[in-house]
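With one protein chain held back, the other chains of the complex are shown just where they sit.
Residue numbering begins at 1 within each chain, and the chains themselves are lettered A and B in the order written.
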Amino acid sequence: MTKRTIRRRVLSGTAAAAVLTLGLAACSGGGSSTVTAAPEAPDELSGTIQFWHFFTDREADVIQSVVDDFESQHPGVTVEVSAGQDDQKMRQAIAAGQPIDVGLSYSTDQVGTLCSSGDFVDLAPFIERDGVDLGQIPETVQSYTQFDGVRCTLPALADVYGLYYNTDLLGAAGYTEPPRTLDELSDMAVDLTEYAEDGSITTLGFMPLLGYYENAESHWGPAADAQWLNEDGTSAIGSSPGWETLLEWQADLIEQLGGFEKLSEFQASLGQEFSAENDFQTGRVAMNLDGEYRTAFIADQAPDLNYGTAPFPVAAGSEDRYGAGYITGNIVGIGKGSTNPELAWAFIKYLTTDTQAQVALSNGLKNVPTMADALTDPGLEVSEQFQTFLDIFEDPNSQTTPPSRIGPEYQTIFGTHTQKWQSGEVADLTSMLDQVDQEIDAAVQLQAG
Amino acid sequence: MAAAPVRPGAGRSPSVAGQPATEGATAHLSRSRRRRRELVALAFLAPALLGMLVFFVFPLVMTVYYSFTAFDLSNPPRFNGLANWRYLFTGDPLIGTAAMNTLWFVAIMVPVRIVGALAVAWMLTRARRASGLLRTVYYLPALIPPVASTIAFVFVLNPGTGPVNQLLEAVGIDPPGWFTDPAWSKPALALLGLWVLGDVMVIMLASLLDVPTEQYEAAELDGANGWQRFVYVTIPHMAPILLFALITGVIGALRYFTEPAVASATAQGRAAVGAGTSTLLGWPGNSTLTYGQLLYSKAFGANLLGYGSAMAVLLFVVTAALMAVLLRRSRAFTPEVAS
Partner (left out) sequence: MTGRRRSALAFVADHATFLALAILFLAPLVFIALTSLMSADQAGTAFAWPTQWHPENFAAVFDKLPLLKYFGNSLIYATLATAFMLISSVPAAYALARIQFRGSNLLFLAVIAMMLLPPQVTSVPLYVMWTRLGLTGSLWPLILPNLLGDAFSIFLLRQFFLTIPKEYTEAARMDGCGELRTLLRVILPMARPGIAASSIFLFFASWNDYYGPLLYTSENESAWPVSYALAQLRTARSVDWNLTMAATLVAMVPVVLLFFLAQRVFIQGITLTGVKG
């Protein structure tokens, strides 16, 4: 062996060792937290906490005003706010060990992972010790704040979806009431649709294509009591008759309105969802599924629009469920690296259970408060159209999409198939739904290891 | 610095390790010269080598490791053998589509951009006045942050109301749906790629202006016409830069992520800053779903980071092989300038 070869071997050996060391050092992240509730709540709160949330610009200002209220109520307390942090950034930071005390996630997508990994700590000891009344929160909402028996989040504000309808367009066709069933929706949609000379659609009664604005399987599901997942996390889509009902209804309406191609053409020219050119706001579409926040956009961008809101129509056979809708929301929890968990908990309690805070957040962000007391508080700004969503929120039949270890992937998987279904590429609906089951289960299995 | 006189040929070392040079007397000299050269090269390369270790070998090793685990970023990774790999080759329903779409961009968008950049650069060498201004204008789109430029481009190509389609209709052509039509969405993205060819164009221009005029004059004297001068003088001289454009273009196409994600979201009516995963990927009809988008969606949307790592390793292996082939071929393509 020449000196050169020896030197090379030593060099490469050192390099390998260095890499391994770095790897192990980096690898030793994760591990459970020791953060839990102290036996007694502290008399006085003090110190500093890091609060990460997703909002920016004027919405961040709304959050800041609530933070300021909290700080003024507890002198000696500082809340350092980092705005504009999305889920991925937050989880990556927590996983790398950054000491985030309170995290507010914009969606419920990651509740499954946050709770199962301990990234957000179990709040049960805090809730029990301080006697927080979870009964103030609807059961559906409670269900999306916990996973596998661990409640690691509390709900901050909610989004609720329902039907918006243009009263002028409906009135011109002789309708004074919005549709209550999917069949009625179809009939009215066909009636309200107008065509140009070349056959293309100029005004659409209701858009049946998924992927158009807020048309999503998750938003339609409650109309037919369609289920997503079983208790064990496997897919319940194939075994839930609601999905077949919904998809058959959709195919039928597509047909009646002129077919997939025609509707795609209409969709190609849609206005940006949150611009003043939103199809519903310009009257291009007479009825549309949307969330409670749309009332704020209409007030701002189309104040002259005459519209009403109502719960989304239900499928045949589910008439007793009318009044329900889809609910989702923001969730907030304590990061596992928190250095001041008691203060973090106090802040969370404030955000989620203090009526004034909830009212301020709702008025500022135009979302639905999640505490029953806040829903009826006289300070809450409620227009006639916004009230619909509060009612839907409290309806016991309203549903949400369950947390899962694979996040929203099960919805994404379903979406790839419904896209094919609505374009007419699928002949056998039942086997398509079985295929969806298989694919979701495979993904769940892959994550379970 | 060498004190001994340098003999022609003595500077070149035998390529086989450890073998002595030609004559006994000069063998010692050329070996020590070679060693000195190698030490200098090592010194010049030391920071890059360290960088390679930290920012390439380390993440690569970790990624390969993760590809054999179930990892959701928050819980520690759990070894799961070949499960990710099996899923990659047999289970994932979208992997084929994503791979084919990505290959489309590699095979079509990359050459189109290179040819376009070369053409524009060539034209610019003939510009007599305002060439600096024109250069800036052609480079400008490449300076716009990609999200903003993609959104602007999608709006300009809006099927109903965009100026391009309005112009086409006025001329009597039935315009395509561009980003809303599964058959046109990829070509539309290729057009976007052409629009931002400024970055490639600039280095081509630098290389074009570098060609020695004497060589052109010599060729002209030999009776070569314009096209022949281009093929036999210009192209060979630009070969290293063309290779660079080809390789970086292919790498960029294999990673293509932001523009298709933003274009797809904007065409669906949800123009947003930053490419999210909440809208339908690759809309319409998965036509613009790229490998990079699928990887991101699986790794961070579905929390299948282990699977995403397997996808990353596969991409790495395939493209490394492709690069090796391209570079070997390039040696034949550029005999006098290759190392």
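As a convention for this text, a contact is a pair of C-beta atoms (placed from the backbone, for glycine too) under 8 Å apart; a residue touches a chain by one contact, two chains touch by 3 or more.
Being a predicted model, the structure only gives us computed values, none of them experimental.
Considering A:73, A:230, A:275 or A:376, the position touching the chain not shown turns out to be A:275 (whole complex).
Listed residues B:50, B:100, B:218 or B:231: the one in touch with the omitted chain is B:50. As for the chain not pictured, it touches subunit B at residues 1-2, 6, 11-13, 15, 17, 34, 37-38, 40-41, 43-45, 47-48, 50-52, 54-56, 58-60, 62-63, 66, 73, 120, 123, 125-130, 132-149, 152-153, 155-156, 158, 160-163, 195, 199, 202-203, 205-214, 216, 237-238, 240-241, 243-244, 247-248, 251, 254-255, 257, 271-274, 292, 295-296, 299-300, 305, 308-309, 312, 315-316, 319-320, 323-324, 327, 337-339.
Not every partner is drawn; the one left out touches subunit A at residues 22-23, 25-26, 29, 52, 54-59, 82-85, 89, 92-93, 95-98, 106, 271-277, 293, 297, 301, 365.
In this section, only the chains that are shown with their structure count from here on.
Inter-chain centre distance (subunit A to subunit B, centres taken as mean C-alpha positions): 37 Å.
For subunit A in complex with subunit B, the touching residues are 2, 4, 15, 18-19, 22-23, 26-27, 29-31, 88, 91-92, 94-95, 109-110, 113-114, 116-119, 211-213, 264-265, 267-273, 405-409, 412, 415-416, 419, 423, 439, 442-443, 445-449.
Touching subunit A in their complex are the following residues of subunit B: 17-18, 53-54, 57-58, 61-62, 65, 69-70, 72-80, 83-84, 87, 91, 93-94, 158-161, 177, 180-181, 266-271, 277-278, 280-281, 283-286, 297-298, 300-304, 306-307.
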